[in-house]
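With one protein chain withheld, the remaining protein chains of the complex are depicted in position.
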Amino acid sequence: MLNRTAETVARATPEPLARKVRGISDKGLAWLFISPTILLLLAINIFPLFWAIYLSFTNYRANRPNEVVKNLGFANYQRILGDQDIWIAMQTTAHFVFWTILLQTLIGFTLAWLIDRKFRGHAFWTTLILVPMMLSPAVVGNFWRFLYEPQIGLFSYVISFASGIPPTSIQMLSNVSLAPWSIIIVDTWMWTPYVMLICLAGLRSIPEYIYEAAEVDRASNWRQFWSITLPMALPFIMLAVLFRGIENFKMFDMVNLLTGGGPGSTTEVASITLKRQAFESWRTGYSSAFAIILFVAVFGLANIYVKALNKVKQR
Amino acid sequence: MSMTQPAKRKSRWPRWARRGLMENIATALIAIGFLMLFQPFALSLYTYSFITMLAGTVMFIIVSKFPE
Partner (left out) sequence: MSLTTAHSVVAPSANSKRIAGAIIIAYALVSIVPLLWIFATSFKTPPDSIAYPPKIVFQPSIEGYCNLFTTRTRQTPEYINSLGPATGFCDETVRKRNMVIAGPSNFLPRFVNSLIIAFGSTFCAVFLGTLSAYGFSRFKVPLADDLLFFILSTRFMPPIAVAIPIYLMYRELGLSDTALGMILLYTAVNVSLAVWLLKGFIDEIPREYEEAAMIDGYTRLQAFWRTVLPQATTGIAATAIFCLIFAWNEYAFAALLTSGTAQTAPPFIPTIIGEGGQDWPAVAAGTTIFLVPILVFTILLRKQLLRGITFGAVRK
């Protein structure tokens, strides 16, 4: 009722009068409201970004602030983009991103598809499944080190119990071929619920009449799944995949605590290399260039992500 | 189509430079850049991945201003 009165009154009031009673002009108020956020982001995000761009062209070292800073031009970029070790770090990252996304999408979508059957008590179990993704990746990742301990760790024990492999030889974190999988397992455990939640929203957004029409056409369940369910849920799956892709591309906290990049450099993903260069070797200029490269990569994906977001929003 | 109608003025924008198509090209460029960054086969592809991604991203920002 309030709605209707307001509308009629609003239409009845002449525009200049309405504007006069507002005090500050709308335009002024808009900027007053928005500018603090923009200023904060300029100070804490954009200014440092430009500083990093400047540093990326120099040989600056943060632990020797008094040394003369030399301009190197694009030398830092050339070195990083021609460096075998960093290329390998990128492949490590790729391995991690590829497998986590594949596993999370497959398991997450399957779970969502099963939950969509609405068995009794599904709401409670869904909430329970969602718990891991809310936790701190660092704190929980740290605890997974305990679960991965050979012999005494629960994970190793269960695996050796199930497979019959002697418990001392299951060295998830110190074995060169198992260590990459140890981080993939924890990441999948943690973030499958995320993919599941978005897929569930996708499945719920499919209007009922499409299935009704398919029933009328006597399409088989299999056919309905491939020609209705999957394509209709695809924008949502893409959204989840892109976001997890961005997040895992820059993954740092969990990997740093689980393996710290080791053994050797078998789990040294890009962020770990960057941290080692920037905060252990103190090659600030060089690592700034690396940071800019990673940033451009993430920014490119973020553009696509926002496009995907808008696509989903229209549904 | 009549050019006198102001509502249709947008259609003067060349068809090939519409936002949708160009955005898809930019997206593809970013995706190719990523593949080049991640592939384990040739160091030179990795070397040029950054410039490809940068080009894709810049292009994406520019063409997102183009009319539909």
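Annotations
Chains here go by letter, A and B, matching the order in which they are written, and residues are numbered from 1 within each.
Everything below uses one rule, namely that a residue touches a chain if its C-beta (ideal position, glycine included) is under 8 Å from a C-beta of that chain, and two chains touch if they have at least 3 such contacts.
Just so it is clear, the model here is predicted, and its values are computed rather than measured.
Taking every chain of the complex into account, the absent chain touches A. In the complete complex, the residue from A:Gln78, A:Ser136 or A:Ser281 that touches the missing chain is A:Ser136. Within the complete assembly, A:Phe146 is the residue of A:Phe74, A:Phe146 or A:Trp226 that touches the hidden chain. Within chain A, the residues in touch with the undisplayed chain are 2-3, 5-7, 9-10, 13, 18, 21-24, 26-27, 29-34, 36-38, 40-41, 43-49, 51-52, 55, 62, 111, 114-123, 125-132, 134-140, 142-147, 149, 151-154, 157, 167, 189, 192-194, 197-198, 200-201, 204-208, 211-212, 215, 221, 236, 239, 243, 246, 249-250, 252-253, 256-257, 271, 274-275, 278-279, 284, 287-288, 291-292, 294-295, 298-299, 301-302, 305-306, 309-310, 312-313.
The working rule: only the chains that are shown with their structure count from here on.
Chain A and chain B have Cα centroids separated by 24 Å. Contact residues of chain B toward chain A in the complex are 23, 26-27, 30, 33-34, 37-40, 43, 46-50, 53-54, 56-57, 60-61, 64. Of all residues in chain A, those touching chain B in their complex are 77, 81-82, 84, 87, 90-91, 93-94, 97-98, 293, 296-297, 299-301, 303-304, 307.
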